[in-house]
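Only one protein chain is missing; all other protein chains are in place.
Up next is chain A:
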Amino acid sequence: MKDFFDEHADRKAWMSLLAKAPNGRVSALLDGAIERPAFTWLRAPEIGSAMVRGRAGATGAPFNLGEITVTRCALTIESGAVGHAYIQGRSKADAEAAALVDALMQTDAAEMLRTNVLEPLRKELEQAKATRAAKAAATKVEFFTMARGED
(Lines give C-alpha, C1' and ligand atoms only; values in the text may rest on other atoms or scores of the structure.)
Protein backbone atom coordinates (compact mmCIF):
# COMPACT_ATOMS: atom_id res chain seq x y z
CA MET A 1 0.00 0.00 0.00
CA LYS A 2 2.82 2.34 0.93
CA ASP A 3 4.65 1.63 -2.33
CA PHE A 4 1.48 2.31 -4.28
CA PHE A 5 1.09 5.63 -2.52
CA ASP A 6 4.73 6.61 -3.03
CA GLU A 7 4.51 5.82 -6.72
CA HIS A 8 1.65 8.32 -6.99
CA ALA A 9 3.48 10.87 -4.88
CA ASP A 10 6.40 10.78 -7.29
CA ARG A 11 4.26 11.15 -10.41
CA LYS A 12 2.12 13.79 -8.74
CA ALA A 13 5.27 15.78 -7.97
CA TRP A 14 6.61 15.74 -11.52
CA MET A 15 3.22 16.48 -13.09
CA SER A 16 2.79 19.41 -10.69
CA LEU A 17 6.21 20.70 -11.64
CA LEU A 18 5.54 20.40 -15.39
CA ALA A 19 2.20 22.23 -14.98
CA LYS A 20 3.89 25.34 -13.62
CA ALA A 21 6.82 25.58 -16.05
CA PRO A 22 7.23 28.82 -18.01
CA ASN A 23 6.19 28.84 -21.70
CA GLY A 24 8.37 26.66 -23.89
CA ARG A 25 10.69 25.59 -21.07
CA VAL A 26 9.71 21.89 -20.91
CA SER A 27 10.05 21.57 -24.70
CA ALA A 28 13.53 23.09 -24.61
CA LEU A 29 14.71 20.86 -21.76
CA LEU A 30 13.15 17.74 -23.29
CA ASP A 31 14.72 18.36 -26.72
CA GLY A 32 18.08 19.00 -25.06
CA ALA A 33 17.87 15.66 -23.25
CA ILE A 34 16.46 13.12 -25.68
CA GLU A 35 15.10 12.59 -29.15
CA ARG A 36 11.31 12.68 -28.93
CA PRO A 37 9.77 9.24 -29.33
CA ALA A 38 6.89 8.55 -31.72
CA PHE A 39 3.52 8.68 -30.00
CA THR A 40 -0.19 8.34 -30.62
CA TRP A 41 -2.72 10.79 -29.26
CA LEU A 42 -5.23 9.38 -26.83
CA ARG A 43 -6.61 12.87 -26.33
CA ALA A 44 -5.33 15.65 -28.58
CA PRO A 45 -4.39 18.87 -26.76
CA GLU A 46 -7.50 20.71 -25.62
CA ILE A 47 -7.77 24.17 -24.05
CA GLY A 48 -10.26 24.62 -21.25
CA SER A 49 -10.64 25.98 -17.77
CA ALA A 50 -10.69 24.90 -14.16
CA MET A 51 -12.70 26.66 -11.48
CA VAL A 52 -10.43 27.77 -8.64
CA ARG A 53 -11.98 27.57 -5.19
CA GLY A 54 -11.18 29.42 -2.01
CA ARG A 55 -12.57 29.04 1.51
CA ALA A 56 -14.64 31.64 3.36
CA GLY A 57 -12.42 33.06 6.10
CA ALA A 58 -9.51 31.05 4.61
CA THR A 59 -10.59 27.89 6.46
CA GLY A 60 -14.40 27.67 6.19
CA ALA A 61 -16.78 26.55 3.45
CA PRO A 62 -15.51 26.56 -0.15
CA PHE A 63 -16.60 29.14 -2.72
CA ASN A 64 -15.86 29.61 -6.42
CA LEU A 65 -13.27 32.32 -6.91
CA GLY A 66 -12.82 32.30 -10.69
CA GLU A 67 -11.30 30.15 -13.42
CA ILE A 68 -7.81 29.54 -14.77
CA THR A 69 -6.96 28.42 -18.29
CA VAL A 70 -5.68 24.85 -18.55
CA THR A 71 -4.46 22.75 -21.46
CA ARG A 72 -4.67 18.98 -21.26
CA CYS A 73 -3.75 16.03 -23.43
CA ALA A 74 -2.94 12.33 -23.23
CA LEU A 75 -0.73 10.21 -25.45
CA THR A 76 0.89 6.81 -25.60
CA ILE A 77 4.42 5.95 -26.66
CA GLU A 78 5.69 2.72 -28.19
CA SER A 79 6.51 1.09 -24.83
CA GLY A 80 2.81 1.38 -24.02
CA ALA A 81 3.34 4.02 -21.34
CA VAL A 82 0.57 6.61 -21.20
CA GLY A 83 1.50 10.23 -20.60
CA HIS A 84 -0.96 12.80 -19.27
CA ALA A 85 -0.63 16.56 -19.03
CA TYR A 86 -2.74 19.17 -17.28
CA ILE A 87 -0.83 22.43 -17.48
CA GLN A 88 -1.66 26.06 -16.79
CA GLY A 89 -2.21 28.32 -19.80
CA ARG A 90 -3.10 27.75 -23.42
CA SER A 91 0.01 26.21 -25.00
CA LYS A 92 -0.74 22.97 -26.84
CA ALA A 93 2.97 22.50 -27.60
CA ASP A 94 3.82 22.72 -23.91
CA ALA A 95 1.07 20.24 -23.04
CA GLU A 96 2.49 17.81 -25.61
CA ALA A 97 6.00 18.14 -24.17
CA ALA A 98 4.70 17.68 -20.60
CA ALA A 99 2.75 14.54 -21.58
CA LEU A 100 5.83 13.11 -23.32
CA VAL A 101 7.90 13.68 -20.19
CA ASP A 102 5.17 12.03 -18.11
CA ALA A 103 5.18 8.98 -20.44
CA LEU A 104 8.98 8.75 -20.60
CA MET A 105 9.22 8.97 -16.80
CA GLN A 106 7.52 5.56 -16.78
CA THR A 107 10.29 4.03 -18.94
CA ASP A 108 14.02 3.31 -18.59
CA ALA A 109 14.71 6.93 -19.56
CA ALA A 110 13.29 8.08 -16.21
CA GLU A 111 16.57 8.73 -14.38
CA MET A 112 18.06 10.57 -17.34
CA LEU A 113 14.97 12.78 -17.61
CA ARG A 114 14.92 13.38 -13.90
CA THR A 115 18.47 14.73 -14.13
CA ASN A 116 18.09 16.69 -17.36
CA VAL A 117 14.49 17.92 -17.32
CA LEU A 118 12.86 17.73 -13.91
CA GLU A 119 15.79 18.74 -11.71
CA PRO A 120 16.80 21.80 -13.78
CA LEU A 121 13.15 22.87 -13.93
CA ARG A 122 12.66 22.40 -10.19
CA LYS A 123 15.82 24.40 -9.47
CA GLU A 124 14.76 27.25 -11.77
CA LEU A 125 11.32 27.53 -10.17
CA GLU A 126 12.83 27.29 -6.68
CA GLN A 127 15.40 29.95 -7.52
CA ALA A 128 12.68 32.30 -8.77
CA LYS A 129 10.68 31.71 -5.58
CA ALA A 130 13.73 32.21 -3.37
CA THR A 131 14.54 35.51 -5.07
CA ARG A 132 11.02 36.84 -4.48
CA ALA A 133 11.08 35.61 -0.89
CA ALA A 134 14.42 37.36 -0.32
CA LYS A 135 13.06 40.63 -1.74
CA ALA A 136 9.99 40.31 0.49
CA ALA A 137 12.20 39.60 3.53
CA ALA A 138 14.12 42.83 2.87
CA THR A 139 10.83 44.74 3.28
CA LYS A 140 10.11 43.25 6.69
CA VAL A 141 9.65 45.96 9.31
CA GLU A 142 12.11 45.95 12.23
CA PHE A 143 10.22 47.69 15.01
CA PHE A 144 12.17 49.39 17.74
CA THR A 145 10.79 51.37 20.62
CA MET A 146 12.16 54.79 21.36
CA ALA A 147 12.61 55.67 25.01
CA ARG A 148 10.80 58.93 25.73
CA GLY A 149 10.74 61.25 28.72
CA GLU A 150 13.18 61.59 31.62
CA ASP A 151 12.65 58.37 33.61
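Simple rule for what comes next: a residue touches a chain if its C-beta (ideal position, glycine included) is under 8 Å from a C-beta of that chain, and two chains touch if they have at least 3 such contacts; residues count from 1.
Operating definition for what follows: contacts and distances are computed from a predicted model.
J.: I notice the complex is incomplete. Of the names "Nitrogen fixation protein NifU", "Multicomponent K+:H+ antiporter subunit D", "Acyl carrier protein" or "Carbon-phosphorus lyase complex subunit PhnI", which is the UniProt protein name for the chain that's not shown?
T.: Answer from the record: the omitted chain is "Carbon-phosphorus lyase complex subunit PhnI".
J.: Which listed residue (A:A44, A:I68 or A:A93) would be found touching the missing chain in the intact complex?
T.: Considering all chains, including the one not shown, the answer is A:I68.
J.: Please output the residues of chain A touching the missing chain, sorted low to high.
T.: 8, 11-12, 15-16, 19-20, 46-70, 72, 74, 84, 86-90, 129-141, 143
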